[in-house]
Structure formats: C-alpha cells, structure tokens
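Omission of a single protein chain aside, the complex is shown with its protein chains in their original locations.
For reference, chains read A and B in written order, and residue numbers begin at 1 within each chain.
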Amino acid sequence: MGGGGLTTYVARRVLIALGLVYIVTTIVFLVLHVIPGDPAMLLLSGGGVDPSAEAVAELRRKLGLDQPIFTQYIDYLAGLLQGDLGNSFQDDHPVAAEIAKRLPRTIELILAAALLSVLTGLPLGTLAALRQGGITDRSLSLVAGLMLSVPVFVTGTLLVLVFAQKLQWVPAGGFVEWSRDPIRHLIHLLMPAVTIAMGLSAVIFRMMRTTVLETLQQEWVRTARAKGLSGRSVLLRHVVRNALGPVLTVLGLHMGTLLGGTVLVEYVFNWPGLSGFLVVAVETRDYPEVQGIVLVISFLFILLNLLVDLLYSVLDPRIRLE
Amino acid sequence: MTTSGNAPATTIVEARDLTKRFRASGGGWGRRAQVHAVEQVDITLAPGEVVGLVGESGSGKSTLGRLMLRLIEPTEGRIRFEGEDITDWSQGRLRPLRRRMQIIFQDPYSSLDPRKTVAGLIGEAFAIHKLYSRRERRERTVALLERVGLSADHLERFPHEFSGGQRQRLGIARALAVEPRFIVADEPVSALDVSVQAQIINLMAGLQRDLNLALLFISHDLSVVEYISDRVMVMYLGRIMEEAPARDLYTKPRHPYTEALLSAAPVPEPDVERKRIILEGDLPSPMDPPSGCVFRTRCPYALPACAEAPPPLREVAPGHRTACIRDDVL
Partner (left out) sequence: MNPKLRRLLPRLLLVGLILGLALFAPLLTDQDPVKMTISERLQPPSADHYLGQDEYGRDILARLLYGARVSLAVALLAAAAAGVIGVTLGLVGGYFGGIAELFTVRLTDIVLSFPPMLLALLIVTILGPGAETLTLVLTILYTPGYARVAYGETLSARSVEYVEASRALGASPFRILFRTILPNISGPLIVQFSLTVASAILIESGLSFLGLGVVPPDSSWGLMIRAARGYMVYSPLPLLWPCLALTVTVLAVNALCDALRDIYDPKAAREGGLLQAARSLVRFPVAGEARRAEAEPAEDAQVKVSDLRIEFATPHGAFAAVDGVSLAIGRGETVAVVGESGSGKTMIGLSILRLIPGPHGSITAGSIALRTKQGDVLPLEQLDEEALEEVRGRDVAMVFQEPMTSLNPVYPVGEQIAEALRRHHDLNKREALAKAIELLERVGIPDAALRVRDYPHQMSGGMRQRVMIAIALSCTPALVVADEPTTALDVTVQAQILDLFQHLRDEGDSDLGLMFITHNLGVVAEIADRVLVMYCGRIVEEGPVREVFRDPRHPYTRGLLSSIPRVNQATGERAPLTAIPGTVPGPGERPQGCAFAPRCAFAEPRCSVEEPVAHSFAPGRSTRCLRWDELGPAAARDTEREITQEAGQ
C-alpha cells in the first residue's frame, strides 16, 4: 500500500465525520418533531399557565412549524449552509453571531483542561504502573478514584468556596478578555480549567497505568531487553510510545463527558462560553438558541474525535496501513 | 453423479463443487475483496472411513470441515448426507440430522463452555434433542465419561479443573453423546503436549473402530494424519491438490506440493538422510490467489501453461488423483 495509505485513511475519516455531521444535523431537526405533542404548546407551557392561542400561533410561525415538514427541513439545511442558525426568541438577535463570540472561549477552556490532564495523567500513570502495588501506586490510584467520583459541579463549587471566598486567592468566576489583560485572563481561566482537568486527568492516569502494565507484558519488550537496551530506552521507546495510542482512544471516548462537563463548569464559574450560555437558553426555552448551540458543540465533538482518530493513525502504523 | 433418493450405501457424506468465499473484513470501500477459502472441492466419505485432510494455515481445511456440517453456508456446491441433499435445508430441518454428524475442536480451552459443569456440557446434547429421562441421562453421561477415560467423579466439575488432555476427552464425549455416524475432527491433537497427543490419538482410533464412525480428520501434522487415515487429501489455498489412499500418498506423492510438504516435515530419525525440498516464499493471499494452478508461484516445476486454468483432479492410479499437469516429473 505504501504512501497512499495515510491519504486514503484521512480521506475516509473525514468523509465519515462529514456523514456524522449530516446525521447529527438531521436528528437535531427531528427531535422537535418526534416528541409527542405540539412543540410550540410544549415550549410555551413552562410557566404553569396555559398559553394563549395567539401566542402559540405566533411561535408556530416563528419556528416555521406551519410549513410542511419537508419544506421546514430544506429551509433549515439551507439556513445552516449559509451559517444562519435562526434568531433568538429573547432578543431576536442572530444566534450564529452569539455563538461565534462565545465558541472560542469554550474551546480555550477545553484545550487548557486537556493540556493540564495530559501533562499530569501520562507521567503519573506511567509512574504508578512501574511501581505497581507499591505505596506510590496505591496512593495515586486512590486519589484518581476519588477525583473520578466527585462530580465537576461539586469540585467547582468547593474550589470557589475555599480558594475564592474563604482564602480569596482567585476570583470566584467571570472573565477578562485576553486583549485587555492577559494575566488576569489566565487567572480567571485557572479554576475552571483545573476543575475539568481533575476528572479528565484521573481518566488518563488510569488508562495510562493499565496500558503501560499491559504493554510491559508484550513480547517486544522482552525483545528490546534482549537487544541490551537500557531500562530507560525500553520504557520510553517500547512501552510508553506504544501505550499512547490506546490512551488517546480513551480520551476520544471521554470527549463527550468532557464537553458535558463544560456546561456545568462554565455555569459554576460564570465563564461566558458557549456551554454555560446553553443553560440560560434552556431555562428560557429559547429553542433556536438551544438548537444552534447543540449543533455547534456536536460539530466540535465530531471534530475532536476526528483529530483523535488522525493522531492515532500517526501513532500506530497498523491503522493507516490496513 | 447419483440421482436423488437411493444413493449408494457406500457414502455417508458427499460434497460436490463445494465453494466458500468470505467477504473480506475491513476492506471497506470500492473493491469488493473476497477470501477464497474453499474452491470447487469434491469430497466423499464412506461409513466407517477415516479421511485425513492435510494443509497449512489458510488452506481452507477447517472451513471445508464446517461446510460439510453446514455450520457455515456454502457459496456454491451441493452437500448430501446419507443420500439426501441437505444443501438448502433450514437449520430447523437440520436439527434432527445433527444427531448423526458432530465435530471435535482443536482448542480444548475454548471449546467447552466455562460456565457449565461436565454434566451440563454433555447433558446439553440430550436436552436439545429431548433424549432420555433425567435418570437415564445421568447414566448415559457416566457411561460416556468412562468410555473416554474419565469417571463419574468428574460430573460436577467445571472445565477449568481439567488438564488439556482431559478437556479434549470431554470434547470427544460431548460429540459422541448423540451417537453420530460422521465426525469432523478439526486439529484435535494440535494443542496438546506430545505425550498426551498419543493418548488422544489412541482413544480416537479406538472409538472410530469400535463405533464404525466416518471421520474427517483435519490436521497440519502429516505423521498424525498418516497414522490414523485410510485416505488422505492435501489442500492448498482452498483447493484439493492430491487425494489418495494414505500409503500411496506418503510413499508415491504425485503432486509437487505434497512432495514438498512431506519433505519439509521434520522426522525424528537423525540417521535418515533425506533430500529436502525447500519451497520459496510464503503462501499467497487467499484474497488474491494466483491464476491457474494456485501452487504454481512456489512450485519448482511450474510451466507457463500452469497459469492458464486450474488443473482438474485426474486419476493417475486406482483411487489416486492429483491436480497437476506435469506427469513427467513425479
């Protein structure tokens, strides 16, 4: 197969990702229609009082629900292709503009958290594996187990209580533009990123530990030792290097939880990203906004998974050369 | 070929033009890759006959065995069992027939359900076919265990409590529970230690003789096949290369592959100086077998003509058939 393997592989992955994007788009559209009952009625009946007939008709018109379903679908897709996600119920501003403003902040948060988790999880996981059964391994594993079990909003709330309100080391939340003050921007980023990273780091730690333990059992490790390589080279070249692939896969699997976590964390820390905004949109039952944000975050999810797949193929030639 | 209904009593199972092509997994888009596992195989077993099927990995010998039991559906070809064409029978219709044909597996570890006791493992056969009363089932199971060299003490044990050889005995007992006439034994001794192998071969040879079983004995081990078989078929890349009474095949091979295979097998006799034929290269991919004779790419005697069409099996001596066009070399 030779050199063509990687290109074919990438092309295939990208096509699959595009297919998923289309499916997700369609499902988001359908959700409103498959749920039993009149969606306009459902959306308006939140306050406990029955909505007036005019209000329902008005909402139906706004959502395009008075059109035949097929026309609605075509309009919806056409709108998406032009970057039009509809207008907010609340203030009639275009949803797309609001999303464009907030999306980078969410991505920044995710990247910061991922970076922190990888930098802690990988080395500590390797260390624990090498010290399997020892005191280091046991205590690290215990901490990881604990961090996995504390919900992010509990971690976040407790961090705010201790470090922001009691000790007053860091602000309790909020956001400062990088262009205004980079230092304060990073200070505000710190706690939300750490909150997400705690859980994620534990996931990476555990996976790295297991995979390194498994890889140590592989026969090629014995071959490497039989060549006379030092313990250090064996560890780095034949154990850690091989363990990265599976760990990456797990990271991909946890991407969904990670993105879900940002909803809670942005809410707790008042981080003005996309996910936190989603909560407001759901509270006010601003359907176009919810739909737009869900779509964009799902696209982000698909994109991140695509990146994980591609990175994996770089790490493991068996994937791209199949 | 015989017409339907009254097939001669000299065959118990018979397959014609048996072919199996698997869709290749993972191949993905565009090219529809196919694995040519078994191609155009004719095979017949008489009651009480032991036929050895020899081949290397990827030759399709295990697939052929499973095809004959209809555990895998053939792509082409017909299978007749005890005179009836069972090729198109539904699995439900086959069920009663499964009492008369059985299989013994290679791996004594994965072939026994780890969650069933010995009584449950062998009793399953009775339960499926609703045979015997509860008491009788137990008695039968004990009798079977004793027949294969185990005892009633083993009834309530789980497979993991047994050694490899004992597990293989259990596998044999399970196959015998329904009193079959035809058994496919797929590499039944390959996973066992040498000293234990001999026990199982002795056991199987004895049972075959006593119960007059038709046995298709699949193995890559030439000496084991020679020892147990009346007739031997040699497979390569899904096709039968040669077929002959055991003694003829081993003493006067008429196909270059058989010749090479026989000369490649190490023989535990240091005093015997043998001419060894070392085949070049590896087995071609069954996804893209060579045109014409599939063996030609590694054959020391190949001619341009060998690439044209797959040579048919021809009779070169009574009961001895070979799929090679070169009569001049062997």
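Everything below uses one rule, namely that a residue touches a chain if its C-beta (ideal position, glycine included) is under 8 Å from a C-beta of that chain, and two chains touch if they have at least 3 such contacts.
Keep in mind that what you see is a predicted model, and the values were worked out from it rather than measured.
Visitor: Pick out which of A:Leu80, A:Ile196 or A:Val263 touches the chain that's been left out of the picture.
Guide: With A:Leu80, A:Ile196 or A:Val263 as choices, the missing chain is touched by A:Val263.
Visitor: Pick out which of A:Leu6, A:Val24 or A:Val170 touches the chain that's been left out of the picture.
Guide: A:Val24
Visitor: Have a look at A:Leu148, A:Val176, A:Leu190 or A:Leu311 and name the one touching the chain we're not showing.
Guide: Final answer for the missing-chain contact: A:Leu148.
Visitor: For a quick check of understanding: of B:Ala24, B:Ala46 or B:Val196, which residue touches the chain that isn't displayed?
Guide: Spelled out, the listed residue whose C-beta touches the missing chain is B:Val196.
Visitor: Kindly state which of the options A:Thr157, A:Thr249 or A:Asn270 is in contact with the chain not pictured.
Guide: Per the contact definition at the top, the residue touching the missing chain is A:Thr157.
Visitor: Please give every residue of subunit B in contact with the chain that is not shown.
Guide: That gives, for subunit B, the contact residues 56-57, 66, 69, 71, 92, 94-99, 101-103, 105-107, 110-115, 124-125, 128-129, 149, 163-166, 171, 174, 178, 193-199, 201-202, 206, 220, 222-224, 226-228, 246-247, 250-251, 260-261, 263-271, 276, 278-279, 282-283.
Visitor: Go through subunit A and note every residue touching the omitted chain.
Guide: Those residues of subunit A that touch the unshown chain are 20, 23-24, 27-28, 31-32, 35, 39, 42-43, 45-46, 129-134, 145-146, 148-154, 157-158, 161, 165-166, 210, 212-214, 216-220, 222-231, 234-235, 237-239, 241-242, 245, 255-257, 259-261, 263-264, 267, 278-279, 281-283, 285, 287, 290-291, 294, 297-298, 301-302, 315-318, 321.
Assume only the chains that are shown with their structure count from here on.
Visitor: Just curious, how far off is subunit B from subunit A if you go by their C-alpha centres, in Å?
Guide: Whole-Å distance between the two chain centres: 53.
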